[in-house]
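A single protein chain has been omitted; all remaining protein chains appear in their positions.
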Amino acid sequence: MKPAPFRYVAPRSVDETLALLAEHGAEGKILAGGQSLVPLLNMRLARPQVIVDINGIRSLAYIRRKDDHLHVGALTRQRAVEESATVRRQVPLLWEAIRFVGHPQIRTRGTVGGSLAHADPSAELPAVAAALDAELVVRSPSGERALSPGEFFAGYLTTALEPTDLLTEIRFPLLPERTGTAFVEVARRHGDFALVGVAAVVRRSDGTIAEARLAFTGVGPGPVRARGAEGRLAGSAGTSRVFADAAREAAARLDPESEIHATAQYRRDVAATLARRALELAWQRSGGRTR
Amino acid sequence: MPTRWFGERIPRNEDPRLLTGRGMYVDDVRRPGTLHAAFYRSPHAHARILRIATDQAKALPGVVAVVTAQDLPERIRGPLPKLIPHPALVHHKTQVALAGEVVRHVGEPIALVVAESRYIAEDALELIDVEFEVLPAAVDLEAAAKPGAPRVHADMADNIAAHHIQRAGNVEEAFAKAPHVFRERFTMDRGSSSPIETRGVVAEWDPRSHQLTVWDSTQAPIRIRNYLSDLLGLPQANVRVIAPDIGGGFGPKIMMCYPEEISIPWAAMMLERPVKWIEDRREHFVATNHERLQIHDAEIAVDTDGRILGVRTTYLHDCGAYCAYGLTVPIVSGTTLPGPYKIPNYHAEYRAVFANKTQTSPYRGAGRPHGVFVMERLMDRVARELGIDRAEVRRRNFIQPHEFPYDLGGLIYQDGVRLVYDSGNYPEVFRKTMDHIGYADWAAQKARYRREGRRVGLGFAFYVEGTGIGPYEGCRITVEPSGKVYVATSVGTQGQGHYTSFAQIVADALGTDVRDVIVTTGDSGAFGWGTGTFASRAAVVAGNAVALAAGAVRQKTLQVAATLLEARGDDLELAEGKVFVRGVPGRAVMLGQVAAAANPLRGVIPQEWEGPGLEATRYFAPPSGAFAAGCHAALVEVDTETGLIRFLRYVVVHDCGPVINPMILEGQVRGGVAQGIGNAFYEKLVYDEQGQLLTQTFMDYLLPTVAEVPPVEVDHVETPSPLNPLGIKGAGEAGVIPVPALVASALDDALSEEGVRITEMPLSPSRLREILREAQTAPTPA
Partner (left out) sequence: MNGDPAHTTPAQAPARVPARRKRRLREPQSALTIRFTVNGETVERTVEVRKTLADFLREDLGLTGTHLGCEHGVCGACTGLLNGEPVRSCLLFAVQAAGAGIETVESLAPGEGLHPVQAAFREHHGLQCGFCTPGFLMSAVALLRDHTVPTDEQILETLGGHLCRCTGYQGIVEAVRAAARTWQR
């Protein structure tokens, strides 16, 4: 299980990276934490000609608050996110979810940008990005653009990234007061990719739900937002009944696939359960009490 | 220093080496000029090979050789050795070193590439072009057993390798008269032993001395030596096989021979350079033997008190594409099934079936988990149907302590010997287990959990395990003038702590410190006779050989020391590395001095010394196996919404006779439990209809981690075996055997409201929820 031959280059800056990507086009491949790419290389399931290792670009690793967003550099290690008091305080959903990504020994290398760019259908971070309406900042030789999760995630292991693009930053909008978030998941074992995962955001106005957002992972080709259920939740009372109904409705619209670890029906059923649990938890965290 | 090492919880001699990164595993063997091998393996489950093109691969810089079947010499081109023949095994099919005509499972080796590095060897694999005619594949076990299924071996009329019946008493009569008969179908699916170290072979040929040295991650180095000598046409003395540190075995590392175990040594001879092959994880999943898939139809006949009148089971055993190892697994299933119960009438009948999948052979438990699953599930069923407490049903049927030796009525065990339990105390093991888990007030506790909205079940399962079978093992012990004691035995060690437990036996006999006893295992150059580490036999068979040899060296020591100390042998004692006159510790010689005196430069060696030196070689050949027993009990919580399970407590009570080192024993048990938990809920090898293995990584084949394995409380009962001097019984497989049965019984209990009846393993959250749904929608059974 050894990688096929490739050539390797480690640029020092974003500009140099973009130039290299432009030069090598589809033959090039960005190497970030390597926790998804290198297994594929070792198994020879990916065969790029040129590996562009961005680990030396220090300027791509940061966690910064700017206005009403938290800016996370694409090369920020998942471990750094987990250890960041800022993230924990400002974007608790990200903090909660990242601890479901593999194991500490994986998160020391794995990056936030890498997880999003890889777009595994069972990965946690895409659901977080979707639930928070994060902006994904992409640089290409022609300039910079900020994509919404809906624009960024294009399907199974696919994104809007072109071979010449570099994801540079993820901007997580800070949530207003009285907003609670929760990430829950079911995996075969601790640390595995999710069979089903749910990210929930609930904003409260007294006893009613002012706004709710729900994003799933593991139940589609990419992260799935439950817009219908979200719409129904807005303005409703924050009761167990309401959450359960919304969760069921959201799950009923999912179209997951059966594979060796779980059937489609299991995924749909558990999606309903987890959505309910996540909504209730988020509601509680917003300061509300469920009745 | 304790007065007796046997029974002490002492840390292991081998640990410092392993902890500091100074272990010597096969991949750590570094010989100058080593070449690296990789195999082109079949991508198809069943296909005819039409053409193999290797020119491009050969032309790649760094490639030294590309070998296909036609390049092999005649003597190793044909089917590899048959291991354990059996009269019922009419089609004893074995694989070939390299497939040249037909491939019968995904992963079967077709071409061998030898190159300057493994990287280059893998590059070359991509340049090999094989043209196949894909043939229909037999994959599903039941389908493969049917007439008209695609045939795995063209020279057979069907896929039935063996059809074998064992009986005791008169089952037909028992069932005809029985007031109650309960039937069920039980399935256990395929799994992999998955040691963290894969297999590997390093071979070096010295053309001048005609000496072949092979480092092999095998559990049976002596047998590999014997086969290599035979297949390569070399005297046994010119072949040395070393099983160095082995990173876990659990059964499948004993095959004699895997294709690679013959092709790599041959390549080293042909190329006159050392060749190393280290299996990678994906190869391991397709090229190292699997186990576990069996489908049992079973029925039990009982009287109105729940006393067993008879048991009948008819089952299919999944061989995979070949059955080199023989019928051990299905035989062990059938002979383990009766367990601790008196079953006057018994019928076990199986068909061993070929299918286009990786071959199977014993994996820790080796058919025992199946037998225990079937029997313990039937006992739970009886309890439920008759409304008798499930512990009470068992108590009514246990073989009693005074009934040993207990003859199972003519069943023949895997060693070909009539099945007779040597000793045991099943009621006591059971009582202790029930006490530990708190069975007496479980009903109240369960109700309490239920009130909290929690679904918790108590499960337990009992097993009897045949261990320590023959034919024999041997041992040579030598005391050197340094006072150090060298022990050589051929059983390989894969982490079971033989370096320590054998040393404990020797240290007691010779009155020396256990750290001064240096054990060598698994090197045919150090000790050339033996069978191997399997069937929980190393401690029993080799351990007793060690004890016998140590006793002989002790005798010799006393004889020689008597001369030196001018005392009578009877008056001497051995302790603290010295021999001294009892009551006069000052009159003493060091053990090393005695060793030196036993090998004098001048003078005569008395006749009764039987030669020079403090050295003895002894063999132990048990007449039959020693039967260990045990019971596991656990509390398992189920989240019915997600299908996830969690162990709240896990208790093991085990009886393997006197325990050499409780720490090592408990480690064996705990490790086994972890594997059993894998078998029950996480680990499943999944094939698609074309015979492609879908679970070829550790991302998909799920070994339990620390998060899935609970702490295990271990307690012991000690019923010595009368069949060997140390009285010991094996313990290597005890941990794994009853776990699937236990998990099933706990889940039944947790989900009793829904009437769930678990009849299959392994489960998964998804499957458990499916079963739950089926139970809820099913009409309540009459």
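Annotations
As written, the chain order gives the labels A and B, with residue 1 at the start of each chain.
Just so it is clear, contacts are C-beta pairs under 8 Å (C-beta built on N, C-alpha and C of every residue); 3 or more make two chains touch, one makes a residue touch a chain.
From a predicted model like this one, the values you see are computed outputs, not experimental measurements.
Within the entire complex, contacts from the absent chain reach the displayed chains A, B.
Of the listed residues A:Thr86, A:Thr108, A:Thr263 or A:Gln284, the one in contact with the hidden chain in the full complex is A:Thr108. Only one residue in the set B:Ala674, B:Leu693, B:Leu723 or B:Ile758 touches the chain that does not appear here, and it is B:Ala674.
The residue touching the chain not shown here, chosen from B:Ala575, B:Met663 or B:Val686, is B:Met663. Residue positions on subunit A in contact with the hidden chain: 1-12, 16, 19-20, 23-24, 34-35, 38-39, 41-43, 50-51, 53, 55-56, 58, 77, 79, 102-106, 108-109, 190-191, in rising order. Although one chain is not drawn, its touching partners on subunit B can still be listed: residues 11-12, 14-16, 18-23, 25, 27-28, 30, 119, 193-198, 245-248, 250, 278, 280-281, 494-497, 663-664, 666-675, 697-699, 703, 705-707, 709, 711-712, 735.
Here is the rule we use: only the chains that are shown with their structure count from here on.
Taking the mean of the C-alpha atoms as each chain's centre, subunit A and subunit B sit 43 Å apart.
Every residue of subunit B that touches subunit A in the complex is listed here, in rising order: 118-119, 122-123, 126, 280-282, 641-644, 682, 684, 686, 694-695, 697, 699-700, 702, 704-705, 707-708, 764-766, 769-770.
If you check the complex, the residues on subunit A that touch subunit B are 1-5, 39, 43-44, 186, 188-193, 195, 260-263, 265-266, 269-270, 273-274.
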